[in-house]
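Shown here: the complex without one of its protein chains, the others still in place.
Just so it is clear, A and B label the chains in written order, and each chain counts residues from 1 on its own.
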Amino acid sequence: MLEFLLRRILQAILVLFVMTVLVFFGVNVIGNPVYIFASSECNQACIDEIIVNLGLDQPIWRQYLTFLGNLFQGDLGRSFTHGVPAMSLILERFPATLELAIAALVLALGIGLPLGIYAGLKPDSPISKLIMGFSMISFSVPIFWIGLIFILIFSVRLGWLPSIGRGDLVSVFGLFEVSFLTWDGLRHLLMPAFTLSLIMMAMVIRLTRAGMREVLHADYIKFARANGIHERRVIGVHVLKNILIPIVTVLGMEFGGVIAFAVVTESIFSWPGVGKMLIDAIAVLDRPLIVAYLIFVVVMFVAINLLVDILYSVLDPRVRLGGNVS
Amino acid sequence: MSDTALSGPRKPSRWAAFSAAFFGVPSAAIAFVVFVSMCLAALLAPWIAPQNPYDLGAVSILDNLLEPGEQSFSGMTHWLGTDGQGRDMLSAMLYGLRISLLVGILSGVIALAVGTLVGLIAAFRGGWVDALLMRIVDLQLSFPTILVALILLVILGRGVDKIIFALVVVQWAYFARTVRGVALIENSRDYVEAARGLRFGAWRILFLHVLPNCLPTMLVVATIQMAQAISLEATLSFLGIGLPPTRPSLGLLIANGFDYLQSGRWWISVLPGLVLLVLIVSVNVLGDRMRDVLNPHLKR
Partner (left out) sequence: MKRKVSIALVAAVTMALTPAYAEQVLTIGVRSEAASLDPHWTQLSADLQVQEHIFEHLVDLDSASQTVPGLAVSWEPIDETTWEFKLREGVTWHDGEPFNADDVVFSFDRLRAGIDGAPASPAFQLEKGSKTWEKIDDYTVHIMTDGPYPTVAEDLAMLPIVAEHATAGKTASVDFNSGEAAIGTGPFMFEEYSPGNRVTVVRNENYWGDQSAWDRVVFRPVGEESARLAALLNGDVDIIDYPPTVDLPQLEADPDFTVSTVSADRLIYMIPSYRHVEEFVTDVEGNPLMPNPLRDWRVRKALSLAIDREAIRDRIMGGASLPTGNIVPPGFFGYVDEIEADPYDPDQAQALLAEAGYPDGFMITIQGPNDRYINDARIVEAVAQFWTRIGVVTEVDTMPRNIFFSELIRGGDLTFPGFDDPKFSMALTGWGTVAGEATYTVSGILESYNAATGGGNGNFGRYSNHDVDARSILAKRTIDRNARLELLEEATKIAMEDYALIPLHFQVNKWAMKSSLEHTPRTNERTLAWEVRPVE
C-alpha cells in the first residue's frame, strides 16, 4: 500500500514538472506582451525599459528557473497587468467559478433526475420522447450560442434577468462569500448556471433513464414489488439508491470539465470567475497570469486524480495489483 | 461514414441486418438523410452556392445587412439575406458548413488513426509500453478538452491546420483507450490464437484480424467524437482563437452575427446556429443509434 502511494505521488510530481515545462515554454513563445502595454509614443528606449521591467531581457531558460524557484516557495509570479501576485488573483476569483459550477451541478441534478426517472418509468410515452429529444438537443447545442440566445430573450426582450456579472454577495461564517443567498445574486446566477448545466443535465437524464430501465428489471426490485412495497417507495428508495451511484461518479469526473467550460459561460455573461480572467489574460498576453492559471488547474486535476486513485485502491484492492485504472 | 461499415469483415448479409436494425428507428433514418444531404451540400458548395463568399471582388459592403429575400444592387436575390460584409448568407453557410465538416471529419480521422495505432501497440506489446501509453492516455483524458485545445491554439495561433491539430491532440486518447480495450478482448479470442498457431506475424494478425473487429466500436466513438469536435471548433472560434475570420466556419458565422442580433438582424447568427445544431444533433443521433445496434455495452 505504502509503495503504491509513493509511486502514485511520485508520478503526480513528475506530471506536474512536465506540465510546468510545457506550459511555461508554450506560453512564453507567443506574441510579445511589450507592445500591448507600450503606448504609441513609447520609443525604443522606453520599450527596452519595459522589457527589463517585465523580466523579459533574461534568456528564457533563466526565466524558467526563476519561475521554478518561486514555484517551490508557493509563488506563481506576478501578473503583468494587475501587478499583484497571480495566485491571489486566482484565489480571489475562484469562488465565483466554483459557485457557478456547483449551481450548474445542482440544476443538472434537480432538473435532470426527475426528467430521467419519468423517461425511464414510461419509456414509450410522448412526454418521454420529448424529454429524450430535449436531452439530445441540450447535449448537442453549443453552449455559447444558447447563452447568447438566452441573453437575447430573457434580458433584452423580456427584461427579466440581468445579463452581466455577479450579484450582491453575503459572507458565510466570515469564511467565503456567496451570491446565491441574495435575491439579486440569484437572479444573476440563474442564466449562466443554467447554460453551463445543459450538457450535464443531458447526461443526467440519459444516465438516470438507462439506470432506471436496468434496475427496474432487476430481481430485487421485482421482489420488492411482489412483496407489495408501495411503488413510490420502491422508486424513491430502492431504485434511486442504485442509479445514483453511477450518476454521482460520472458527475464527479465531469466536474473538472464544467469548471473548464465555465471559460465560455463566464465570457458571455461577464461572470467574474477564473475563466473570464484567463480569456482577459490571453487578450493582453499576461503571461505570468496565464501560466499561473494553468499550473493551478493542473495541480487541481492531478490532485483530484491522485485522490481518486487512492480511494479506488482503498476500496478495491485488485486495482493495486493491476496498477492500471482505466 | 456508413460506407466503412459496408466493407465489414464478416458475411455480407450482416450489412442487411445492420441496416434494417439501424433504420428501424425513424429518427435514425431522418438523421441519416439530414447528415448525408448536409455533406453533399458542403461538398458541392462551389457549384450550388449563389456566390463565392471568398471572392472579395464579388462581395460588396454596399449589399450588407440585406434581409432574407431582398435583392442586391446588382439584382441578385439573397434568399437568406446578407451579413455585415455583404456576403450572401446562404453561400457563407454552405462554405461554413464545408469548413466545420472538414475540421470535424479530418480531425476525427487523424485522431482515429493515431489512437488506433497507440491502442493496438499498447494491447499487443503489453508490459511497460502498455503501462506508459495508458498513463499518458489517462493524463490526457483527465484534462478537459476545451482547456487543452484552448491553450494549444493560443500557442499555435490560428488556422485550419492548427485547429485540426489541436482537435487531434484532444481526441486521440479516447480512441486509444477504446481500441486497446477491444483489442485486449479480441486478443484472447480463438481466432487470434489460431492465427498465432499458424505463425502469422504479429502485425499481420493485428491488421488483418484484430483491427477489423475493432471497427464497429471505433465507428461509434468516431461519430460521437465528430459531433464533439464540430461543437468544440465552433466554441473556440467563438472565443476568437480558432479559425481566421476570412474563411468563417459555422461557429465563426454565429459569433460574427451575434453583434447584429440586438438590432433585429437575427438571420446572421440564428441561421448558422440552427444549421450547426441540426448538424450536431443528427451526428449524435446517428452515433447513438450506431452504438445501440453495434455495441450496446459501450459506455458513452
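Operating definition for what follows: a residue touches a chain if its C-beta (ideal position, glycine included) is under 8 Å from a C-beta of that chain, and two chains touch if they have at least 3 such contacts.
For clarity, every value in this text was computed on a predicted model and none was experimentally measured.
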Touch criterion as defined above, residue of B:Phe32, B:Tyr95, B:Phe143 or B:Phe258 at the omitted chain: B:Phe258
Contact with the hidden chain (one of A:Leu65, A:Ala283 or A:Met300): A:Ala283
Hidden-chain contact residue, picked from the options A:Thr20, A:Ser135 or A:Ser163: A:Ser163
Residues belonging to chain B that touch the chain removed from view: 55-57, 59-62, 64-65, 84-86, 157-158, 240-241, 244-246, 258-265
Chain not shown, touching residues in chain A: 28-46, 49-51, 53-56, 60, 78-85, 89, 92-93, 96, 148, 151-152, 155-156, 159, 161-166, 168-171, 177, 182, 267-270, 272-273, 276-277, 279-280, 282-285
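Operating definition for what follows: only the chains that are shown with their structure count from here on.
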Residue ranges of chain B touching chain A (in the complex, touch as defined): 131, 134-135, 137-139, 142-147, 150-151, 154-155, 157, 177, 180-181, 227, 231, 234-235, 238-239, 241, 251, 254-255, 258, 261-262, 269-270, 273, 276-277, 280-281, 284-285, 288, 300
Interface residues, chain A side, partner chain B - complex: 11, 15, 23, 26-27, 29-30, 136-137, 139-145, 148-149, 152, 156, 206, 256-257, 259-261, 263-264, 267, 279, 282, 290, 294, 297-298, 301-302, 304-305, 323-326
